[in-house]
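Here it is, the structure, as structure tokens.
A single protein chain has been omitted from the complex, and every remaining protein chain is retained in its original position.
This part shows chain A:
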Amino acid sequence: MTKQYDVAVIGSGVIGSSIAYHLSESRQKEILVIDQAYPLSGTSGSTQAWVWVHNKTPSWYGELSMLSAELYPFLERKIGDVEYKRTGGIAPFFDESDRQSALRLAEQQAEVGIEIEVLSREQVLEMEPALSPDIVGATYSKIDGNVNPFRLVELYIRAAKKNDVQFSFYNPVIDIRKHKGMFEVTTRKGVFITKQLVLAAGPWSRSVGKFLGLDIPVKQVRGQVLVTEPLAPLIKHTIGGMRQADNGEVLIGYSKEEVGYDRRTTLDIIQDTAKMAVDYLPDLAKANIVRCFAGIRVMPNDGHPIIGPIPTIENAYIAVMHSGITLSPLVGTVMTELFEYRETSIDLEKLRLDRFKEFKISV
């Protein structure tokens, strides 16, 4: 007989794994996570993994990011060392005319409790002496940081397994039907029956959504990153564009290209990224690059997360967003509240799927 689950999560990236782990904490539900490949083979494994807050606008979106960043120390106590470091974040600017918008950003974000300082050149260089003296100033916040994405996803999954969550990897979903109030999820390895369903498929949300007759308005945005050889400590903070990992390697890159699922790296972006590296940190000119990689971000059409019930299908939920690394502790927490108490500690109204006109047309 086919085993029945209370909840099936499609996607074992940082979001799906976090939801499964948080849901499993009360050990009330039989939970299954299905992934088309192996965790970290997609978006969650190809990122610099900043836990980044202070430049996230509008301020309600910044606030969500802040609340999630604040959960990281507690998460680490529960699932183990994910190398979360609240380094503080610096976003440099090179033109004096940018100072006005920096001050406006600081003012806006202060309304939701995000503390931003607008730094002078001297202050920036005092905090990070390796930064270029061509920098005119920067926005800075203590709340930003970074995490090791490999450890994070692996430990979400380990903790979930300890709470008896079942995982099925290398198992693409090929159809979903609803029958007598239950979802029948057909996968390459067999059919799973579940009462509730969570779509956490990141950049693949659109194709998974189609099985339910949904048009999920997300696009794919490629980012390319350069990795240096391990270097002596060079930067202490997470800098908008780069960070130094515990083992000394510096990860550099901030590029956006809409090229579908193409994960190749390209010489033009690599060269531009190398130029950015030297513009920010002149000493990096002497460092060796050992690898470049590319990842596909998922980007909802309006840039903001989609989290909550799927309005037209009872017992179906969705969680898809850019910045899943930053937001995963919060998303796991609120989705669990939704399942267990039917209400959430933060308002999900702005995150509803039916805010998109594309969605309204499709149903």
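One rule holds in what follows: a contact is a pair of C-beta atoms (placed from the backbone, for glycine too) under 8 Å apart; a residue touches a chain by one contact, two chains touch by 3 or more; residues count from 1.
Methods note: contacts and distances are computed from a predicted model.
**Student:** Please identify the absent chain by the protein name in its UniProt record; candidates are "(2Fe-2S)-binding protein", "Transport permease protein", "Phenylacetate-CoA oxygenase subunit PaaJ" or "Transcriptional regulator PadR-like family protein".
**Tutor:** For the chain not displayed, UniProt's protein name is "(2Fe-2S)-binding protein".
**Student:** Kindly state which of the options A:74, A:94, A:170 or A:261 is in contact with the chain not pictured.
**Tutor:** Only one listed residue reaches the unshown chain, and that is A:170.
**Student:** Just one of A:9, A:23, A:40 or A:298 touches the chain that is missing; which is it?
**Tutor:** Checking each option in A:9, A:23, A:40 or A:298, the one touching the absent chain turns out to be A:40.
**Student:** Quick one: which of A:278, A:313 or A:348 touches the chain that's been left out?
**Tutor:** Touching the chain that is not displayed is residue A:278.
**Student:** From the list A:134, A:229 or A:302, pick the residue that touches the absent chain.
**Tutor:** Per the contact definition at the top, the residue touching the missing chain is A:229.
**Student:** Could you please point out the chain A residues that touch the chain left off the display?
**Tutor:** 38, 40-41, 45, 150, 154, 167, 169-170, 226, 228-229, 265, 267, 270-271, 274-275, 277-278, 284-293
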